[in-house]
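Structure first, then comments.
A single protein chain has been omitted; all remaining protein chains appear in their positions.
We just call them A and B in the order they show up, numbering each chain from 1.
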Amino acid sequence: MRTKPGPARCKEIRIISQPQQTVKIMEFTEKHVEGLKELLYKMADDLLIIGHRNSEWTGLGPMLEEDIAFSSMAQDKVGQSLALFELLHELGESDPDTVAFTRNDNQFHCSQLVELPIGEYDFSMVRHFFFDHAEAIRFEMLADSVFEPLSMVARKFKGEIKYHTMHADIFMKKLAAGGEESFTRMQNAINETFGLALGMFEPGNFEAELIEAGIFGGEAELQQRWLDKVVPLLESFGYLVPKVESTEPALGGRHGVHTSHLQPLLDEMTEVFSIDPGADW
Amino acid sequence: MIVKSLDPRIERAALDDESKIGELNVHEHFETYEVFQQVKRGTHHQHVGNVHAPNAEMAMLFAKEQYCRRGAAVNLWVVATSNVFVTEYVDADIFETTEDKLYRDPNSYKVMDRINAYKARASKV
Partner (left out) sequence: MYGNAYIENDGNKVNSILADEDPIKLAEFEARIAAGDKIEPKDWMPKEYRKQLVRMIEQHAHSEIIGSLPEGTWITRAPGFRRKLALMAKVQDEVGHAQLLYSAAETLGKSREDMTNDLINGKSKYSNVFNYPAPTWADSAVIAWLIDAGAIVNQLANSKGSYGPYCRALDRICAEESFHLKYGHDNVVFLATGTPVQRAMVQEALNRWWEPIMHFFGPPDKASQHSEILMRWKVKMGSNDSMRQTFLNMYVPKIWDLGLTLPDTELRKNEETGQWEYTEPNWEIFKQVINGNGPCNKERLAVRRMAEENGRWVRKALMNKDAVYATPLA
């Protein structure tokens, strides 16, 4: 649904599944819609890719009970991703399976953080901590979005995400206190992952429009709130947190520039689907 | 010998199938916690099983997924198995009661005859 940007005008967004309901937003331009879609794509891509990565731990976790918990959270992420792709579909994009299973890496808008291989449990746990807190805050901000379908999705998943951050916090705390090997592993993982995490907050092309319309409060605010949350928390567990000013954020993901890990991931993810993308699986 | 697997995750791990790694030490899977789930406000918590966990917080995290990932629940308790005190089945006879404790049976309280007899006496006066 990409058209040339025109003069500012009142835009009605019709929700396809409920034709009687239209959300009328004053001065909602094509740019706003583009910005909204860009936002939805990056969220949906992040959630799909991190859910996919975390599902690689199923059956291979450090302990049965934790294996079960981590798999559940991976499923939750993929489910949340689906909900956002469904919103995109209602806004005129193709159906979720087509969108998710037929794009190449330069068409994906996930952060580089989520595409890295699972590594060892230290990296996966730190990634889980950084990502899930960002997601929780992003959804908290979106709970008040003027775009009601998105605010509804954000509110719907609040409980799920609360468990995810609870899980991450408890593990980060306990692993800090678990002796030298454990602390060192976790501290190193934090050092190596911090810059990747900052890449989540790479500004989009429509920050001003989204903020002005009340659709989303923007990446800058999200990053600040995230830092205000995770830095004191990590320090309270005994970790040292790298300084933002001296950390290179891993940028590019939001604009289709990825590491060498994403395309192999996508090739694997789409291996069966691409046998026949038109078939019913 | 390095395992060649059809599973891409396993293939990437380049496992040696002759290696003797992985053996567990005593108690390496931690102690157990018994899990009690409350399905709805107003109902009793019910025992549903146990989880192995290193501490109560993680027992709670694990119990939520192992026992509550389907169906409704509003609350959970976890108790270390070592803190649960139990009776012995050989003493199950302490729960038996004899049949003749009629004083506890509401049906053993019958007064209509007595009331009627009293009324009959009172009306003759």
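In this text, a contact is a pair of C-beta atoms (placed from the backbone, for glycine too) under 8 Å apart; a residue touches a chain by one contact, two chains touch by 3 or more.
Since we're looking at a predicted model, the values are computed, not measured.
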{"item": "Residue among A:55, A:151, A:191 or A:224 that touches the chain left out of view", "value": "A:55"}
{"item": "Contacting the left-out chain in the complete assembly, out of A:67, A:90, A:192 or A:212", "value": "A:67"}
{"item": "Interface residues of subunit B (partner: the chain not displayed)", "value": "1, 3, 5-10, 13, 15-17, 19-32, 34, 47, 49-52, 54-55, 58, 66, 69-70, 80-82, 84, 86, 88-89"}
{"item": "Contacts of subunit A with the absent chain, listed as residue ranges", "value": "52, 55-56, 58-68, 71-72, 74-75, 78-79, 81-82, 85, 96-97, 100-101, 120-121, 174-175, 178-179, 181-182, 185, 268-273, 275-276, 279-281"}
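The definition used in the following text is that only the chains that are shown with their structure count from here on.
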{"item": "Rounded Å distance between subunit A and subunit B, as computed from the means of their C-alpha atoms", "value": "38"}
{"item": "Residues on subunit A engaged by subunit B in the complex (per definition of touch)", "value": "56, 60, 63-66, 68-69, 72, 117, 163, 166-167, 170, 174, 268"}
{"item": "Residue ranges of subunit B in contact with subunit A within the complex", "value": "8-9, 12, 29-30, 51-55, 57-58, 61-62, 64-66, 69"}
